[in-house]
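Of the protein chains in this complex, all but one are displayed in their positions.
Presenting chain A:
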Amino acid sequence: MTIAERIETGETAGGISACPACVAAPSAERLAQMAAGGDARLMLSIPTAHCAACISTVEHALQALPGVRSARVNLTMKRVSVDADPAVDAAPLIEALNGVGYEAHELDAGLLSATETDRQGRDLLMRLGVAFFSMMNVMLLSVAVWSGAGDATRDMFHWISGAIALPTVVFAGQPFFKSAWASLRVGRLGMDVPISLALILASGISLFETIHSGHHAYFDAAVMLAFFLLLGRYLDHRTRAVARSAAEELAALEVPRATVLRDGEELVVPISDLAAGELVRVRPGGRMPVDGVVVEGTSEIDRSLLTGESLPAWAGPNSVVSAGEVNLTGPLMLRVTAAGRDSSLHRMADLVAVAESAKTKYTSLAERAARAYSPLVHLLSFSAFGYWMWATGGDIRFAVNISAAVLIITCPCALGLAVPAVVTAASGKLFRKGLLIKDGTALERLAEVDTVVFDKTGTLTMGAPELTNLGDHPRQATEVALALALASGHPLAQALAQAARAAGLQPAPVTDLREVPGYGIEGQWRDQTVRLGRAGWCGAEGDLGVTATWLCTGDRQPRPFTFTDRLRPGAEAAIAGLRAEGKAIRLISGDTEGAVAALAARLGITDYTSGALPAEKAALLADLTAQGRRVLMVGDGLNDTAALAAAHVSISPASALDAARTASDIVLLGQDMAPIADATRIARQSAARIKENFGISALYNVIAVPLALVGAATPLAAALAMSLSSISVTLNALRLK
């Protein structure tokens, strides 16, 4: 039922009510009904959607789910918004999309900020539309004047132009006036100051000339200026809006609440309310909310996001756990040792803050250009005014005319478009390849990179185990292992079950299945006790040096099932591509020596570090930077966050923790890693294009400014210089391959 239908039924009900008081009642009821069945709006990011078929597949898959009212794909933003009952959660939606072959990630329904950026974009687009309309009409009238309309006709045309142009400049120029005023108030000379000055001066002088039947009016130049500059501003806004909406709203993974045991009762409280010494319960699959010591229960915990270790670690009474680790198999009771500000999660955040403050602020090409440009323009314009005042013996009208012409001609139409046009073209290209540029200057910084540092777990690898020796075991043993594995939620068991199922095996009839938290699964098969789990528990001896789970059947020799961390698709291609571009490649991981060495050998990386602590990672980055290297850091875990913040530019996959994604400049939306090599190539190209664009606009100025200075510039010359330079800059940006 749509909202419109609901409102209609409400009104008919209200229409037949007899008393005035009753009229209000149904509408209140209607409101309650709307609130109860209200909009639960979910946003999912679907990075791999790209075609018409994708739209209908995704929408149909979602609409088939119970509770979903409607789903609408936005292909430009690569997301889908779902209207559903409040009870509907994102998890089944994501599962359904994975089922039809699309990756999906939940976006935080921080819709307020999304509408805010939408509103800003629409506002700019509206001003752009008005400027375009005026530009076309004023240009039509100006062409008539340029081609020789005289006397009364010229004056009338000037008046009509003024009537169109002045309101337009007031309306469309507001973004520039506002930011110019803001920068003047803090005593800076931003790019918007000469722009505003040119807009005001051009309109003012034209109005003055029109009143006094002058020959030259610059109304067309004023609106054209507004149009081209708004275009640059809009492109800039759109690039940032797309990035902001997708990257920063990806839902947080950290648990904001914990189950605490107080006076024998279980209470769910915000983490900030926890104090040291309290008892906290963590269920299997949950994330540790605090630092603590296990007092009850055994389990295995996944530390990969915190330390980069790919192997789950055993945890039992007296084991120390840190906030952010994941509890895998059994329920645990923790005694809180540190919560909130003191927890290891927060210490990690402090490390990030330190790394960020140590990083030198990057000055973008546009900023550098503006810094050189603004004073120069003002100086030129004022000296032209001074010179002509002196040369003409105090003819203010003529001198102001010349200085206005100088300002108009030098006004940075092309300069305002030079960067946004290239960045829009480049980030659009990269977005289609699955890379999201979060920061406008990230592309420029990426272009300078000469060293690439990778994290291992979750970045170069998927962070998910894969069975390697299925063929080494007799069919029967594998079937028993499958039956046992199906009873557990442990990642290794799940990987084993998945691989065995894929090989077409059926589970053996194992009975009395029982999971022993922290050790493995036990069952009865043909009157024998069968176990799948840790080596020690199974009676197996020795360490294989790889991730393994053991199967033991009665008294027979235990069998190891070995696993490897699956390589991320495209990782080999990305590394080969980066190496071909002559970049130095390093691998730094918190994982054990063996696992890191094996991966490094597989990818041909000679320069690797294992067992690195988060602070060591950041220190290595700082060290490389001190050697004068420009480092690209690619990582996903909490332990990488400080390193990501310290790097010249950083990339994290969409599966990374919230903190890592926030710290990085670019987010890899898909699973595939191959686009990273493309990204560095496109970044270098776009940096070159930006510089070319600066060159082009400088060239136009070199030709046109002397004309303006000697007083030979007509409104026609100004219009030509402005439009030609803007168009050539835009075309140059589109050459990006």
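As a working rule, contacts are C-beta pairs under 8 Å (C-beta built on N, C-alpha and C of every residue); 3 or more make two chains touch, one makes a residue touch a chain; residues count from 1.
Here is the rule we use: contacts and distances are computed from a predicted model.
Novice: For the chain omitted from this view, which of "Cbb3-type cytochrome oxidase assembly protein CcoS", "Amidase", "Transcriptional regulator, MarR family" or "Ferrous iron transport protein B" is its UniProt protein name?
Specialist: Of the names offered in "Cbb3-type cytochrome oxidase assembly protein CcoS", "Amidase", "Transcriptional regulator, MarR family" or "Ferrous iron transport protein B", the absent chain's UniProt record gives "Cbb3-type cytochrome oxidase assembly protein CcoS".
Novice: Which residue from A:137, A:179, A:364 or A:528 sits in contact with the chain not drawn here?
Specialist: Of these options, the touching residue for the absent chain is A:137.
Novice: Taking the full complex into account, find the residue in A:55, A:274 or A:408 that is in contact with the omitted chain.
Specialist: Answering carefully, the residue with contact to the hidden chain is A:55.
Novice: Among A:42, A:73, A:271 or A:480, which one touches the chain that has been omitted from the display?
Specialist: Checking the options A:42, A:73, A:271 or A:480, the one contacting the hidden chain is A:73.
Novice: For chain A, enumerate the residues touching the unshown chain of the complex.
Specialist: Touching the chain left out of view, chain A contributes residues 51-53, 55-56, 70, 72-77, 118, 122, 125-126, 129-130, 133, 136-137, 140-141, 153, 160, 164.
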